[in-house]
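Following this message is one structure expressed as C-alpha cells.
Heads up, one of the protein chains got dropped from this complex, but the rest are sitting where they should.
Going in written order, the chains are labelled A, B and C, and every chain counts its residues from 1.
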Amino acid sequence: MSGAEKDPLMLADVQNRKDNRQIALQRVGIKNIRYPITVLDRERGSQQTVANVNMYVYLPEHFKGTHMSRFVEILNQYRCEINIRTFQDILNEMKRRLASEEAHLEVDFPYFIRKSAPVTGTVGLMEYGCGLYGTMTDRLDMMLLATVPVTTVCPCSKEISEYGAHNQRGQVRVWVRFRKFVWLEDVIECVEKAASSEVYSVLKRPDEKFVTEAAYDRPMFVEDIVRAVCVRLKKMEEITWFAVEAENFESIHNHSAYAYTTVDMTGGNAGFIGGPPNLP
Amino acid sequence: MSGAEKDPLMLADVQNRKDNRQIALQRVGIKNIRYPITVLDRERGSQQTVANVNMYVYLPEHFKGTHMSRFVEILNQYRCEINIRTFQDILNEMKRRLASEEAHLEVDFPYFIRKSAPVTGTVGLMEYGCGLYGTMTDRLDMMLLATVPVTTVCPCSKEISEYGAHNQRGQVRVWVRFRKFVWLEDVIECVEKAASSEVYSVLKRPDEKFVTEAAYDRPMFVEDIVRAVCVRLKKMEEITWFAVEAENFESIHNHSAYAYTTVDMTGGNAGFIGGPPNLP
Amino acid sequence: MSGAEKDPLMLADVQNRKDNRQIALQRVGIKNIRYPITVLDRERGSQQTVANVNMYVYLPEHFKGTHMSRFVEILNQYRCEINIRTFQDILNEMKRRLASEEAHLEVDFPYFIRKSAPVTGTVGLMEYGCGLYGTMTDRLDMMLLATVPVTTVCPCSKEISEYGAHNQRGQVRVWVRFRKFVWLEDVIECVEKAASSEVYSVLKRPDEKFVTEAAYDRPMFVEDIVRAVCVRLKKMEEITWFAVEAENFESIHNHSAYAYTTVDMTGGNAGFIGGPPNLP
Partner (left out) sequence: MSGAEKDPLMLADVQNRKDNRQIALQRVGIKNIRYPITVLDRERGSQQTVANVNMYVYLPEHFKGTHMSRFVEILNQYRCEINIRTFQDILNEMKRRLASEEAHLEVDFPYFIRKSAPVTGTVGLMEYGCGLYGTMTDRLDMMLLATVPVTTVCPCSKEISEYGAHNQRGQVRVWVRFRKFVWLEDVIECVEKAASSEVYSVLKRPDEKFVTEAAYDRPMFVEDIVRAVCVRLKKMEEITWFAVEAENFESIHNHSAYAYTTVDMTGGNAGFIGGPPNLP
C-alpha cells in the first residue's frame, strides 16, 4: 500500500476515495516496523538502540483508507531522536500529513544501564525493556513503560521451611503517566529498591554471597513487590497515574505468580485520552 | 507459593497476614499455566485442545497475599469442560475459595475446524486462535476472541498496476461480548466471508485457480476488512459489543498494515465491568 | 502452491517441469502447520494434543518443485495417531506420493502427565514440551525430545552464603535415539530425578516445605544436571544416542546459565542419516 501527496505519474489515489459504510476506524496505520533510534540517557546524554514502532491515526467514516507510506516517511524524518519533545512533534506531524484529528505512536526498545556489582564493583550493562506511548488529540496523553528483572524470595517458603527458601527471577513492569519529565532511570530504581534483590549482569563470588543473603533477608510475594513499588512511585511528584505488574517465574512451578494494580494520583481527574492503553 | 484451607501440619499461613500499606490489588493470581481442555464444537459436539490459562482475583488492602495453589486446584476440578456455563461456575468458585469479590479468568486455545477446498472439496483442518475471557463481580462480563487468517489483495496495487496485485496473508482478530450464546464458528465465518479470500490448509490446483481469481476480484485494504466484518457482526443479534482488528503481513514490506475499531451495539449502555480488556 | 496426481481440469503442472540449474535441494515441503494429534500415553492409553508439524522431502536437481498440497493430504490421512509405527508409515507415504528418496517429519507437541504433590498428594497436570523427529531414506532414523522444567539450587551460592541460596526454574531438554520403544514418561522421569527438585503444577504448604528443603539439600549447577541426566540415560538399554541440554533462568541475572553435551552409546557406529538434527 502507498500514497503520495503529489503524484507525478497521476496514478489513482484509491485510499482517498469515499466510503459509504458509515464506520469510522479508531486506529489505522503501520505496526511492527523496526527502526534504530536515539533516546536520552541520564548518565551519557544519549543512547542508540533499536525500536519496534507502531503508528496509527483515526480514520473518519467517509475515507476509504489511509496513506501508509507517509507513516514511514515521518518516522524516517524524526528517527534521530526519540524523546518527550520529539514525540509531540511526530504526533503533530502525523495528524497534519494524514489529515487526522487523532494520532497514536508506540515505541518499544531495549535500554541499557551501566551497573556495578554490589561488593566488587565489577561493571556490566543491564538491559531493561522500555517503551514510550503517546496519543495526540487536541492535547497529549503520554505513557512510559519500564520492564525490570528482579529476584524474589518467597516469604511463605522461608517461614515454613527449616532451611532455604524458593526464589526466582521475576519481572516487574511499570507504566507511568506524568506531568513533567521523568527519567527511565528513576522509575527503574524504584522497582529495583522494592524487590528482594536487584539483578545484575555480572557478579563475582563476594557479590553473589551478598546478593544471596540480602535477598533471603527480604522475602517478598508478587503482591508485596507491587505494593512496595506503589509506595515508592506515590512519592514521585512528577507522576499522575501508574500501573504496576509483577510476574514471578516460579522456581517450583511451570507457571507464573502474578499481581497487578493501577493508581490514579489525580483523584480520578487524570482525563486520559486515546484508545485502550496497551496494558496487560 | 501455596496455601491450604486446613493445614494438618499447622504451618504458618503467611499469605493470610495483615498488610498495612492500604493498597488493594486489582489482580493477583496465576499466569500462563497450560492445561488440556474440552470446548464445545458445533459440528462434533466437543473438541479437545490445549489452553493457556490466567486466573486472577481482587485482593483487598488488608490481606498480605492470595493462596496461589487454590487456583490450580479449581482449574483441575473443572478442566473437563470449558464453556460459557462452566466459566460462570469457575469464576464463582474462585470468588468463594479465594474469598474475593471479583474474579477473572482468561483461556486461550487453538481451535480446529474441518474445511473443504472450494472446488475439489479436499478436506483439511484449519486452526483458529481462540479465547474466552470473563470477569465476575456481582454479575458476569464475558468476551470471546477469534483469530482468523485471511488473504488480502491490495486495491491500490491492483488499480495502478497493469497486471498483478500484491497480496498477502492477513490476520483478523475479533473480540465479542454477547447477550446469548454465540458459536465460534459463526464469528469465524463472518470474518472469512469479509476478506479477499478465505485461507485453507489444503488446496489442489483447481482450488488454487479459484482462490487466486476470487481474491483478485475482491481487493481489500485492512480498513475495508475491518469495516466489512463490522457490517456483518452488526447483524448478529446476540452480540452487544465487539472489537475488530486486521493486520496484513505486507508482501512488499517488512512491517504490517493495521486497522482497528470497536462498536458498542447498546448505545454505550453495555456497562462493562472488570479491568482493562486484553485488547491491542 | 498446490498439485494433483490427476488433474480433472488439465491445469498445467508447473512443479513437475524440468530445472536445469543442477542443484538438488535437501529439504522442500511445508513448515509450521498446526494439527490436532493423538499420541500414546503410558497411564491412559492415549492422549489428544495439538502439534506443530514440519514435513520435507528431498528434491532431485531435475525437478522444478514439489507438490505442497500432498503433504497436508498425508497429514490429514494419518493424523488420528502419531506414534513410532505410524511415523514410519507417514514417512514411507511421503516418499511414495512425492516420488522422493528421502523424507523428513518433525512433530512438536505439549504432553501432559498427572502428577501428585509429594506430601499431600494433591493432583495436577504438568506440561512437557515433546517432539518426534524422523528421517527415512532406505532406513529410518528417529529421535524423541522431552523438555522438562526443574528447580535448581546453586551450589556455589549455598556454600559461600551464611544462609539461603539462589535458586531458579531451569529447563532441561533431552533428545534420544533408540533401538526399541521408549516411553516419554521414562525419559522425563530421568530428568526429574536428576534435578535439585522436580517442579509441580500444584503444591500445598506441606509440599512447599518439602520441596524447598529437598532442593536446598541437593544443590546443582547446570553442569551437574547434564551429567546426572547422562548417568541415568546411559543405563537405559533402549537408547543408542542422546543429547542433554540444561538452561537455568538465573534468579540473580537476566540471562541463562547453560550446559550441553551428546553421548553416543554405540561407540560412534550409530550411523545417523538425514540432515542436520534440529539441535541447539
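In the analysis below, contacts are C-beta pairs under 8 Å (C-beta built on N, C-alpha and C of every residue); 3 or more make two chains touch, one makes a residue touch a chain.
Every value quoted in this text rests on a predicted model; they were computed, and no experiment measured them.
The chain that is not drawn here is touched, among residues C:26, C:46 or C:77, by C:26. Among the residues A:96, A:179 or A:205, only A:205 touches the chain that is left out of the figure.
Residue-level contact of subunit B with the missing chain is found at 126-127, 149, 151-153, 156-157, 160-169, 197, 199-201, 203, 205, 208-209, 211-213, 215-216, 249-255. By the touch criterion stated above, the residues of subunit A touching the omitted chain are 1-4, 7-9, 11, 13, 33-36, 47-50, 69, 72-73, 76, 79, 110, 112, 120, 122-125, 127, 201-209. With the whole complex as reference, residues 1-3, 11-12, 14-15, 19, 21, 23-34, 54, 56, 59, 64-66, 68, 72, 154-157, 159-160, 221-224, 226-227, 230-231, 247, 250, 254-263, 275-280 of subunit C touch the missing chain.
The definition used in the following text is that only the chains that are shown with their structure count from here on.
The geometric centre of subunit B is 29 Å away from that of subunit C, both derived from CA atoms.
One simple way to say how far apart two chains are is to compare their mean CA positions; for subunit A and subunit C this gives 35 Å.
Among the residues of subunit B, those in touch with two or more other chains are 1-3, 11, 33-34.
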